[in-house]
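Note that this complex is displayed minus one protein chain, with the remaining chains in position.
Up next is subunit A:
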């Protein structure tokens, strides 16, 4: 409870009386039926009688308070302990009780605070896509590569409020794909196949926005297959550093994916 006692205390700046339990202004917090409690209350009597707090309670009620206090204390400690174990590196305790920690944390308390850590990403990963298009005349044509990440980058440039669709959607879809596929691009489990559908749908949506079909066939047509590849290039070393890094990009090319008929129109309008 140490941190607790210190915490709120520390927040009272100099000059503010920080007597325990004494609200900053009379009549503000913590009166029965007080402002904090919205909804039905506020029908409380005009006068709460003797001042609030445990002192005004008889033994029976004090026992209830003690139980409540114990329940909250145990709950808070358990939650903080579990959260700590969830964000800490794998260790003796999590190896033993990892299942219990996961049961507590997932799905709603999942968190990841390795922000730019242990190392910040030092590569630009561009996701590029091309498609096979069947034109009205029945001919199948292949579009050029569309660099979707570069499009995102341009949309973010000079933007004070980048959208999640520009900054997170494709980037995280690719992370999801990589995390759920092996080195030969084979999906691992259900999440693997979900990530493929997701990436495919993003690719079709974006090709549709770029009007790729018309640009290729010169008229109408339908996307039959798409192919995604990633282009990874190192961020060049800073000018002031003596480090040398190769900036030659490397590619990871995924197999062609068939686009289901109902999806070919691009989904989101």
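The rule is short, and it goes like this: a residue touches a chain if its C-beta (ideal position, glycine included) is under 8 Å from a C-beta of that chain, and two chains touch if they have at least 3 such contacts; residues count from 1.
Keep this in mind: contacts and distances are computed from a predicted model.
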- UniProt names the one chain left off this complex as which of "Arginine/ornithine transport system permease protein", "Sulfite dehydrogenase (Cytochrome) subunit SorB", "ATP-binding cassette domain-containing protein" or "HTTM domain-containing protein"? "HTTM domain-containing protein"
- Touching the hidden chain, out of A:93, A:141 or A:194, is A:194
- Message: For review purposes, identify every residue of subunit A that touches the missing chain, sorted by number.
- Response: 1, 3-8, 10-16, 20-25, 27-46, 48-50, 52-54, 56-58, 61, 64-65, 68-69, 72-73, 75-76, 79-80, 83-84, 87, 106-122, 124, 126, 149-150, 152-153, 156-165, 167-169, 171-173, 176, 190-191, 194, 197-198, 201-202, 205, 235-236, 238-241, 267-269
